[in-house]
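Note that this complex is displayed minus one protein chain, with the remaining chains in position.
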Amino acid sequence: MEKRRIRFNCDYSEGAHEKVLEKLVVTNMEQTEGYGTDDYSRQAKELIRRLCGGTDGDVHFLVGGTQTNLTVISAALRPYQGVIAAHTGHINVHETGAIEACGHKVLALPSKDGKITAAQVEECYLAHMQDGDREHTVMPKMVYISQSTELGTVYSKEELEQLSKTCRKNGLFLFLDGARLGYALVALENGLTLEDLANLCDVFYIGGTKVGALFGEAVVITHPALKEDFRYLIKQKGGMLAKGRLLGLQFLALLEDGLYMEISRYANRQAQRIREAFCEAGIPFLVDNTTNQIFPILPDKVLEEWKKWYTFTYQERVDEGHSAVRFCTSWATREEDADQLVEDIRAISFC
Amino acid sequence: MEKRRIRFNCDYSEGAHEKVLEKLVVTNMEQTEGYGTDDYSRQAKELIRRLCGGTDGDVHFLVGGTQTNLTVISAALRPYQGVIAAHTGHINVHETGAIEACGHKVLALPSKDGKITAAQVEECYLAHMQDGDREHTVMPKMVYISQSTELGTVYSKEELEQLSKTCRKNGLFLFLDGARLGYALVALENGLTLEDLANLCDVFYIGGTKVGALFGEAVVITHPALKEDFRYLIKQKGGMLAKGRLLGLQFLALLEDGLYMEISRYANRQAQRIREAFCEAGIPFLVDNTTNQIFPILPDKVLEEWKKWYTFTYQERVDEGHSAVRFCTSWATREEDADQLVEDIRAISFC
Amino acid sequence: MEKRRIRFNCDYSEGAHEKVLEKLVVTNMEQTEGYGTDDYSRQAKELIRRLCGGTDGDVHFLVGGTQTNLTVISAALRPYQGVIAAHTGHINVHETGAIEACGHKVLALPSKDGKITAAQVEECYLAHMQDGDREHTVMPKMVYISQSTELGTVYSKEELEQLSKTCRKNGLFLFLDGARLGYALVALENGLTLEDLANLCDVFYIGGTKVGALFGEAVVITHPALKEDFRYLIKQKGGMLAKGRLLGLQFLALLEDGLYMEISRYANRQAQRIREAFCEAGIPFLVDNTTNQIFPILPDKVLEEWKKWYTFTYQERVDEGHSAVRFCTSWATREEDADQLVEDIRAISFC
Partner (left out) sequence: MEKRRIRFNCDYSEGAHEKVLEKLVVTNMEQTEGYGTDDYSRQAKELIRRLCGGTDGDVHFLVGGTQTNLTVISAALRPYQGVIAAHTGHINVHETGAIEACGHKVLALPSKDGKITAAQVEECYLAHMQDGDREHTVMPKMVYISQSTELGTVYSKEELEQLSKTCRKNGLFLFLDGARLGYALVALENGLTLEDLANLCDVFYIGGTKVGALFGEAVVITHPALKEDFRYLIKQKGGMLAKGRLLGLQFLALLEDGLYMEISRYANRQAQRIREAFCEAGIPFLVDNTTNQIFPILPDKVLEEWKKWYTFTYQERVDEGHSAVRFCTSWATREEDADQLVEDIRAISFC
């Protein structure tokens, strides 16, 4: 029997978790208000506030990540202000200049593992603000980080506290892109919680698209300056879903019984099995992490062969003969597919 | 027994037609490519091209109307160019300045019924282009019309032909917003078809959100200049859905067996029943039309009373004591709800 | 002897008043700081603050009107906010969509004489803010008026007070475009002063380009929210002149001995002579005013003839056979040129 081609290239190859879909189906013919002002959205917002430790933050639902990033950043910055990010940050490299299209420079900082440090932020801020002619350069006003990062790494509680402290000292907004927040929250040993995020960030989001929803990101805004008129920006940027309840309903399904954490844990476990197989086979990694993305450095010959049975993402050339690639697991990864991959990894070790 | 409060305020109060939802459910756990490059999206695009008379147009799927409008217009215009529209046009009044946020002026023309004429377009174009200092004014480069319009009216084939001719003569792109295209297509006696639209417009869309889908608009681009790099713009503006198949699947469901036309006809029929009841009750209309939106002018006393049982949209004050409001039907309007409204209308006539 | 062709088409056909030029010449080889931080600019700013009644407003110098308008409006508005203006306003019709290119809608109000009223502003504001779905429309946040207007009319002190009161009540910034401020200030019988402008407006400018300078507009910002980081915006929008002293020097020359008012009075006097000649000849006007722009409605035959000896601006067709045109005087208008025109006007009356 022929092997199926299995997708490990990303964490959004399937539809939604069955409980999410079910919620949409059973409420389908109900009549509700549009644009996110319905009762389901209200309930989901209330639930999120509760999970964030009873924050008085505003919650808004958007459809996707790029849309969320550009809307939040547009809300935060005056025209001459910029946003600091790792050069690997999604807004810097994978959003077709969406932030610049809203008029703002991304001030990119070097990073090996997808993270930036409080010290880097401070240095960048001072470099732009101490000069006598400072109005000739962009004014940094926001820091963008991803949790987990584009390289699967996570900020520890201490790292986030330092970033938060530096941002507050210098009047910078701290914005955490949580497109893969589930995978990060359950990966942490030190107990960084949603409540911590609400305390340490000025705005962050709980990603649904990559963690069990059909689509959707739940933005939590705690800084008063960012709350003002946010719905105007959602509408103007094209992100206000007519049937807004679809977003509220999905987040209710994901968050009301701990499903979000449960499926994130599952995905990380599958990733860990695969990661360990690579380790045992003596395969090095481009970057170490404990979430749902794995970045092995593999012989090009193996990659050429594997293309027939797997899809994965090309990351970068490492040397003549070897490339780093990305494998992702998700809430939807099937055990038997991970088994298959593990088996094929073991086969390499005998090469 | 207490009467339920029934929503007639818009055509997107419910979820999706059951056939649309079913398609999402049965394909849910399949693995596909992301970002609209999957097979379902490909099939849906092929189907749409076929329904448009075998056009070689490009088809793209977006989530919502404002997003579609701003993406198409960004694709069409250089920075100093503007788009001509009726002053009642959605882009002019109900998108929070989304077009201006992309840098472009909306050149608004007066309109009583939501439509603009070829003669108006020509006059506006010439007024901006004949002056010796024409670079001091915006250059008109696109015409935006809605079918059906925001006032429920429809352009006849002849009207559209004239607009198209004027646009081509003057190098203007013709863009038709089809958020409610279904209701317009089946309302027309003169047989304006998708094929006609593909021939007469440079770009138009087939609206899903208001005609049976959870969400989604299918953009058809026939002018080569507008095709170029359109996916870059979708991504940059935040409109590229990660699980793009959700859009392809919904349009397959709507279009493969004529469902789109069928449910549009149903909605118009319900509207017609209600409209006739108003007529018989001697209630005048703000504007005449034959689609799914009805604009009666009612005594404020009646409206005050009706608010308890119905939701409808306030349109404008007509005189002291009377206001125009909007009632919408849709594919999801229940016969018994329309019956109820008709009954209540009849009751007015005895006031 | 052949008659010279005389320019009455605008108020910027010549260079600068000799005293302005002289100041540039005598300081030419001095070394100063760049970007407007030099002593001459400092002195000019201090002088302007003094002339504005000792205001603590910030003063900035920019090169031209469109640049000033787009910089001020960019400083004032968040992305979803718009600026209210007369439909005849310079920003609405003669700046190639500069405001929209900065992302903002111009909310145009009808006007016969170039002015808008407090009542119109209030109505426009309420129409955008009372609706339950107000985030679907642009939020008005600034009012733009010109003094004198594009039709040469002036706001009286009372009219300006009413506008100011309405703006403050509704949280709208009041911005006065003073490209032709000199001609307006000396035209008023009721004593509207620079001090009044500083009190009633949140930001306004004293136009130099059209009143004796080579170029230059002096912006006075009294509202604290508009002061913040204004130099960043000047730089970003391309308006920060390297040799900023050129602006400071010119305004010193214009303002230190009352030259600005003196030459404005002269221009208005020449305009008045021409206006009276038209009156006596029975020529009607498109709009009545007492500043340096004159809008006679003339037979096309006369205009055709006059084109040989004069340049003037075509305004609009009034009826078959008659058009409204614009004649401008300025500080540089020569008495003998005005004499010539008056003579030619008298000749019409005998047609």
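Chains here go by letter, A, B and C, matching the order in which they are written, and residues are numbered from 1 within each.
In the analysis below, a contact is a pair of C-beta atoms (placed from the backbone, for glycine too) under 8 Å apart; a residue touches a chain by one contact, two chains touch by 3 or more.
Computed from a predicted structure; not experimentally measured.
Screening A:Asn28, A:Gln43 or A:Thr137 against the full complex identifies A:Thr137 as the residue touching the chain left out. When the omitted chain is restored, the residue from B:Ser41, B:Thr55 or B:Ser74 that touches it is B:Ser74. Of the options A:Gly82, A:Gly114 or A:Pro296, the residue whose C-beta touches the omitted chain is A:Gly82. Where subunit C meets the missing chain, the touching residues are 6-7, 10, 12-16, 18, 21, 24-25, 27-34, 63-68, 70-71, 95-98, 101, 209-210, 214-215, 232, 235-243, 246, 332.
Residues of subunit A in contact with the chain left out of this view: 79-80, 82, 93-97, 100-101, 103-106, 135-138.
Residues of subunit B in touch with the missing chain: 35, 74, 78-80, 102-103, 133, 135-136, 139, 229, 231-236, 240.
Here is the rule we use: only the chains that are shown with their structure count from here on.
Measuring from the average of all protein CA coordinates, the nearest chain centre is that of B. In this assembly, the C-alpha centroid of subunit A lies 51 Å from the C-alpha centroid of subunit C.
Across the assembly, subunit C contributes 79-80, 102-103, 135-136 as residues in contact with two or more other chains.
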